[in-house]
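Here's a structure for you.
Left out: one protein chain. Kept in place: all the others.
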Amino acid sequence: MSQIKRAVSLYSLQDEYATKRLSLEDIFKKTVEFDIEGIELISDQMIRGAPYPSEETVRMWRNLVEKYNRRLVCNDIFINSTLYRNRKLTIKEQIEMLKAEIINAHNLGFSLIRLVSNTDERLMEPALATAEKYNVAMALEIHAGMSFHSAGTGKFLLEMIRLNSPYIGIVVDMGIFCERHPRVARNYFRQFGLNPELADYIDAIFAGGSDPLRYFGRLNGEQAPYPEDFRALIKNPVDREYAIFSEGYENTPFEELEQYMPYLKHIHGKCYEMTEEYEEYSIPYKEAIQYLDSKGYDGYIATEYEGNRFVLLDECVDGLENVRRHQEMLKKYIGR
Amino acid sequence: MSQIKRAVSLYSLQDEYATKRLSLEDIFKKTVEFDIEGIELISDQMIRGAPYPSEETVRMWRNLVEKYNRRLVCNDIFINSTLYRNRKLTIKEQIEMLKAEIINAHNLGFSLIRLVSNTDERLMEPALATAEKYNVAMALEIHAGMSFHSAGTGKFLLEMIRLNSPYIGIVVDMGIFCERHPRVARNYFRQFGLNPELADYIDAIFAGGSDPLRYFGRLNGEQAPYPEDFRALIKNPVDREYAIFSEGYENTPFEELEQYMPYLKHIHGKCYEMTEEYEEYSIPYKEAIQYLDSKGYDGYIATEYEGNRFVLLDECVDGLENVRRHQEMLKKYIGR
Amino acid sequence: MFDNYVFTKDSCKNVEADGKIIGFEIQTLITYYRGIPLSMVYSVEVGVDSIPVPRDMIRISLDRKEWFTLSEAETVSTYKWEYGEPLYIRILAEGGLRKGEHDVRLSISVWPAYYPMPAGGQRTRRVAIE
Partner (left out) sequence: MFDNYVFTKDSCKNVEADGKIIGFEIQTLITYYRGIPLSMVYSVEVGVDSIPVPRDMIRISLDRKEWFTLSEAETVSTYKWEYGEPLYIRILAEGGLRKGEHDVRLSISVWPAYYPMPAGGQRTRRVAIE
């Protein structure tokens, strides 16, 4: 039987929250209604003043967690290294910011933070003592477009292996296992004039078992030129943007995960579109969960609905329904 | 008998410290040798990383205080409202900085901070709860050039009276009681080409019982024009600078202090030049102490040697000797 | 991708002070999915009926009390623009918008650390001033 546990990233309900259709407490109620044990948070999104929230704000958060009896799985943090436009923050400044995030995560009740992709690996060793002191592990997100083979992630992985600490690991985003390009994205860009032949070309890359990064030879972050026939299909800036974004979906073989299983702290259950059959349109969850089970993964998968950004102008985002369906799907494949 | 106590501001020995002729511990030893009970500090000067020193630095400081058994009288703080050159910090930002200074002063063992002249009076009410919580009183420096009559100080004094808290008061700098312009300053500016007739003119203003601010009608901060005969003596930029700086010495009647005696937390025993007769060249300490005794002042006077800035190029500053003589003078007039 | 959050509906209004109209104001949510320091706002551009508003006529605020020019905002790293909370944008122009209809355009972007380019959005609304 599967050891995998279910969680939801509150990111999935960000539009409901931003537009004040759901308060933070409403969201907690929904996790109970949908029978989701684990909570993932973006503290910069729903905790006022993070990473320096007032004591009152921290109390409010902890009261909700207690009242609705949820497990805190992961807090997603960011290092604002572009704080000033005249320079990038130094490593020393970034280290101080990371320490503040660790302490804030601890105060909110978390013992895992997700580091956004491209977080500088040089922050790890200096922050390790703080991570240990506050019992907060740090895990880099392995996100499509900046996955195992990319330069920044590669440097982090080497540093992670070198430091070999239970406080340093990875979070895998299921967007690296896309078998199809999300059709909601295609549909979204159509309204701005996307060339359908370009979209067909990309769909065909996936249909052939590959993905744009691999097909264009850009997996290692190199800006290899597009093939002639593809370049000919780029007719306008929207086409160019669509082409760039298409590199944000990867069709990674599950086996690439194997050597990193000891470092796997958590999984983002990415979903762009949950179909009426309760399947994710792009990502083969059934096979993915079978693979994870075969490797003995016993952590969480947290629903991360990202279709919100492809909703047409003035149409309503339905994060709730996507979360509900995604959780039903997880139950089906996990078995509970 | 006088109730006044003696202290020294470590500012007096800043040149010895900066040039590494004296370490912080050497300075503590000197306070013992000179029999000076009280210590005043500029934490930004001698505490690394202030107002966020490491725990180790704080421990080092507290160990010295304990080892040499000194009383901590006052910490001099500043609000860096010019932190960014594209704007002045907002009051909200300045309040946060002041709170950090209060907490740091408390951690270092102080229960009084000196606010530099021109500190915005709007910081007082919002910082008051923190001052109470950490038992640290805040006192604006009444400094010559920015004294009782100046616009900024005036606004602070009104706010101080309105708030009427034991945690808000003033520090008087004895430079407001100059009977003569410091001759070390005159001598210093001579090397750059100061017109001696201009210096004579200013000396004559003091000899007449006034000071440049009063004589020029600028006491309230207004930029009244110079008299014709004075303006004619300004021959070069050094003369202009000397004229401006001459407004940084005031010949305030002692009686102006009377109404503020209830708010008087501490006194800076300013000295520019201690003569071989152990008198301050410009300031009538004997009369000043008599006045303070007559009003029952029972706080500290902390030697604040400022002649260091008028030492000629490559000549050695002798802060130690000036402090020693100033303390001997205080002993003579205080009686112990 | 964040166009839905740009230019809050019905937020465009003339602003009065001391009995005089000193300009007009619009509100927007952040074009990103989390709160960030104000200094990370990369661009704020406003246009009225196809005419771009000069940058130095624009002020921004998180509370309608403290206002910053766009140049000042570049170092305002201590104020956080919270996710889901409005940024107030004022265009200081005596008289404000004339009575009648206008097409007001707002385009705004922020530059998060790990993005290859600013994350922005824009929206034009037909605004009626009475």
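A, B and C are the chain letters, set down in written order, and residue numbers restart from 1 in every chain.
Heads up, the rule we're going with is that contacts are C-beta pairs under 8 Å (C-beta built on N, C-alpha and C of every residue); 3 or more make two chains touch, one makes a residue touch a chain.
Bear in mind that the values here come from a model prediction, so they are computed numbers and not experimental data.
Check B:3, B:63 or B:80 against the missing chain and you find that the one touching it is B:80. Of the candidate positions B:45, B:90 or B:107, contact with the hidden chain is made by B:45. Against the chain not shown here, subunit B presents residues 11, 14-15, 17-20, 42, 44-46, 48-50, 78-86, 116-119, 188, 309-311, 313-314, 317. Looking at subunit A, the residues touching the absent chain are 84, 86-87, 90, 92-93, 96.
Operating definition for what follows: only the chains that are shown with their structure count from here on.
If each chain is reduced to the average of its C-alpha atoms, the one that sits nearest the average of all protein C-alpha atoms is C. Sorting all chain pairs by how many C-beta pairs they have in contact places A-C at the top.
Separating the centre of subunit B from that of subunit C, both taken as means of CA atoms, is a distance of 46 Å. Distance from the subunit A centre to the subunit B centre is 57 Å, each centre being the mean of its Cα atoms.
The set of subunit A residues that touch two or more partner chains is empty. For subunit C, residues touching at least two other chains, in rising order: 74-75.
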